[in-house]
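Excluded from the complex is one protein chain; the other protein chains are retained at their positions.
Up next, chain A:
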Amino acid sequence: MERAVTAQKKKRKRTGTTKYIDYTLLLMIICILGFGLVMLYSTSAYNATLKFGSSIYYLKRQAMSAGLGFVLLYICVKLDYHFFAKFAGVAYLLATVLCLAVNFVGTSSHGSSRWLNIAGFSFQPSELAKVAVILYLATVISKRPMAMRTFKGNIKLLATILPIFVVVAYNNLSTAIIIVGIAFIMVFISSPKTAPFILAFVGVALLAVVFIFGTYRQERVQIWLHPENYDTGYQTLQGLYAIGSGGLFGKGLGESIQKLGFVPEAQNDMIFSIICEELGLFGAICVILMYILLLWRLLLIATNAKDMFGSYLVIGIMVHIALQVILNIAVVTNSMPNTGVTLPFVSYGGTSIMFLIAEMGVALSVSKSAHVET
């Protein structure tokens, strides 16, 4: 009798109704996060001591945000992700309102107001906007997949993103571009058509080029091409000095010179340059490989999710991380003009890391029901 019961249980497991999450992904998240905190401490200790008199100031805040993120991750894993679908519309509206509000009552830094002070915590609503857009699009696409069959339907859906794009773009163009990128790719995947999207992409790219060369942003291009001639090229140039001085195996963890005030606020967007300086080409390639593995894992979960909603959620998350990693490394290596994009899980930013970990929670939740061949 007993034997029969266990056999039955085993059979149920194999049929896919088990509640196991993708532990490989969880392990990857922990590794990247651990590495990120070590590098954050290494790069920020000097600035933290200087500004706040405590070398662990940034590390402490980042670790607290990550802890909060893990609480959210746990909740996401425990909950059935379909639960979130109910809040898609509300989240989208809330994010739009907060992003609008930040333009009026936000705390400014470097000339743009991007933070809201809520009960003593500073909160960056544009990070919420990315998550909200992913949730919103995943919900809409999975509810009415037939509407996606026509290009007109695709455009209609994309148009609903316009309000949040405008309010975010007002003071944070790089985040707005990432939001559009996420939306565009999610809709592209949901549509059976390909050619119109490629045409649209080329069209928008051309428009962007005209826009850039026609306005004050032309200076950005000049800075990109000749950073040494411009004041604002200082950051880029110092980042390149950091990369250039790394060599094959780097100066060693904690040994960066450029983080000592030369790469301004090295713990933020430019952290990858310090990774290059301290860990060398070897370390930099390892970091890139780590992200590739993470993306591959997310792709596996997305394509094997048991329903469309789960797939689109994970696709959105994957696109979000991929775009940020690519844009960040491209900027740091001066492969494209400077835009302020952070390196996921590594750069300093409480709101960002909290939402990223929560997003991983959602991906893990989806993985529970996915048929992933491991």
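Annotations
One rule holds in what follows: a residue touches a chain if its C-beta (ideal position, glycine included) is under 8 Å from a C-beta of that chain, and two chains touch if they have at least 3 such contacts; residues count from 1.
Just so it is clear, contacts and distances are computed from a predicted model.
Choosing from "Nickel/peptide ABC transporter permease protein", "Energy-coupling factor transport system substrate-specific component", "NADH-quinone oxidoreductase subunit L" or "Peptidoglycan glycosyltransferase", the protein name stored in UniProt for the chain missing from the display reads "Peptidoglycan glycosyltransferase". Checked against the hidden chain, the listed residues A:S126, A:N154 or A:S311 yield one contact partner: A:S311. Set against the missing chain, the residues A:A63, A:L173 or A:I326 yield one that touches it, A:I326.
Residues of chain A that touch the chain left out of view are 50-51, 110, 142, 145, 185, 188-190, 192, 194, 228-235, 237, 240-241, 243-248, 260-262, 264-265, 268, 276, 280-281, 284-285, 288-289, 291-292, 295-296, 298-299, 302-303, 305-309, 311, 315, 318-319, 322, 325-326, 329-330, 333, 335.
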